[in-house]
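Have a look at this one.
Complex shown without one protein chain; remaining protein chains in place.
We call the chains A, B and C, going by the order they appear; numbering starts again at 1 in every chain.
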């Protein structure tokens, strides 16, 4: 029997497949398509202290084998997330969930992290220092080792729950940023967030997105994500959750060979609401084809 | 009549379509498919002082809507390029050509640039400080403003021919590097070179490329390239040659709206040897559809 | 959900009709839409349903206009091809839960361009409910007029307006509505945003309610990505989930007066 279990900071998941933040809402919409308890876990929509409407529309554009989004962290604010979304989630999802923490200041990160960490449903904090779609926060923190470490330290100070920092790929040296987060107390790293991109409407001669630029994700970015996971996972001792363009069980295996302990699936959930269920169903077949008995053993299999 | 002409540092091209270095050899192979004199110009294969065999194979891998290459600057060395390739080229291509200059030291860049600049066929120098597939040179120079500027200054010192610096997208802040090159005397900028990526073979559990990582190009990278062209072209006064995933006449127009004065086409030449001819033929139709009489007028049309 | 293309043929130079066979049971209301996966494109395309027969082996018809690479490629999909679609998306036009809508005896359907198709299924539904709808359909020019005969075959009053006057009343739909003899009762409308704005203002001036179907760029189409959220009087609404149909009162073009 194929053993698909993986362990993230002491919590064992049935499988490494985790829908990525911002592409799975708070799970509700997917419950219409399948029982989401088959998932390893999922990362819920990026949450801030105050409610946010996000950016003006259009917020979505298509690209070759991918998409741009400039949602800009629309969310009802951490208190509403706790009182409504997480309360509702508890009625149909029975596993620890990953909380995607956002902020526009170090204090806000710490505040939101502390509030979410106290919820018993929350298994891990995923601190997003890499959102390219908001100004004066988000990605800015993830572009340099010092600021990424500062956020890590501040959040570390308020919680003992497993702390994962989600890194931006829009940098010259992601390894130095990953190391700085590790040194500042991160229990793990998530990569990659979206690549900053753009499309222009030939008719109007204006950027397609109201926000002008947006974050690129989907299969197009997979090779960049894989390379970064390969580099970072060899340079740190903490687990890496790999993501960026994962769309099939083969991609999951490839990410894990590159060094990922678990794998997130983002944009693919949007084009196929059953993507994660299908990937989970396919995993044992793919493992058999490539002679894998115990999935967790292949993490880093491609390191030299 | 649609006017497709554009001007790069005083030399007027019939159209903005320029095959990108490394995807067009020295023109010969394409001459079998069409008369390459229809091109604006083309950029020939990256040239170094000594002959290079490049990296071991496999050097190519496929990705979603793109490809990885790790050719590693295979070329016969600058003297052979001058005595054989350019001599041969003169027999069938009658326009100024763009010389792609490479080096493993600042001295080598200057040497190769000086040798190539002396050739009357060479209209522009394109100095590649962004090749991700060689060690101890190439991309290393393009990752920081200081080193990119140092190469620019050294090459500037040896030639008066128009000098374009080709930038790497694998950086946190491409604008600062572009500005440094401009300040150091560049007449223009070319962007983007390839994004550093990777694929792993599930059967062997090893990287697909012998060089482990390679450069990602093709339609997958278009939105990233477009964003960088948009940012850089607004921040400098010199012309920008845009490239990265351009595959159609619509893409050419989109790149120009983002701020490109001319456009290079790379990987698409490999999957369709007639790509550039077809793009050039399509341009007037696309211009008509979007009400463009004079193509050069749309450069930067999407700047706010 | 897999569908088989039964028909894919041009109605005008740029508008096509595609009929798909498959499980349509998720479609509950006119004005709901589907997200169609087109081979070679990453995101799905949203299209309203013109009309459908609800069954496990049912049928649904889309009427679409070629505006970009996806819809152009769509015209080349052969009969017999299999396409994947998410069906029954969005709230659709509500004809029962909203008191004003349920009470309207002679609602006016106002469509513009490819906003016209979903009003056909709606019209059939209203007739079944015993209401007496009328339709005003607006186009740019005579060559672009679609579905006029379909509405006429339902036996309702149909007014066509063209911007250049080449068919029917000359002018915009909102202008054409002003010329109607019958008093305005309730409005259902779908079309380009300038038209929706004009109709919204008109409703405001006349003090009648209505439902407006919106378009927005979509990531998912089923409420997951927040890509399509628009601000309304009652907060952010996902056009794909709480829309595409919004009622007059919640739209942020405050023009009642």
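Criterion: contacts are C-beta pairs under 8 Å (C-beta built on N, C-alpha and C of every residue); 3 or more make two chains touch, one makes a residue touch a chain.
Small disclaimer: the values here were computed from a predicted structure and weren't measured.
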| item | value |
| --- | --- |
| Contacts of the hidden chain among displayed chains | B, C |
| Chain not shown: contacting residue from B:22, B:103, B:207 or B:301 | B:22 |
| Given B:218, B:259 or B:301, the one touching the chain that is not displayed | B:218 |
| Chain C residues touching the omitted chain (full complex) | 39-40 |
| Contact footprint on chain B, counting only the chain that is left out | 22-25, 28-30, 32, 45, 53-54, 57-67, 69, 71, 74, 208, 218-219, 267, 269-271, 273 |
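Criterion: only the chains that are shown with their structure count from here on.
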| item | value |
| --- | --- |
| Chain whose Cα mean lies nearest the overall Cα mean | A |
| Distance between the centres, which are taken as Cα means, of chain C and chain A, whole angstrom | 36 |
| Chain B: positions in contact with at least two other chains | none |
| Set of chain C residues in contact with two or more other chains | none |
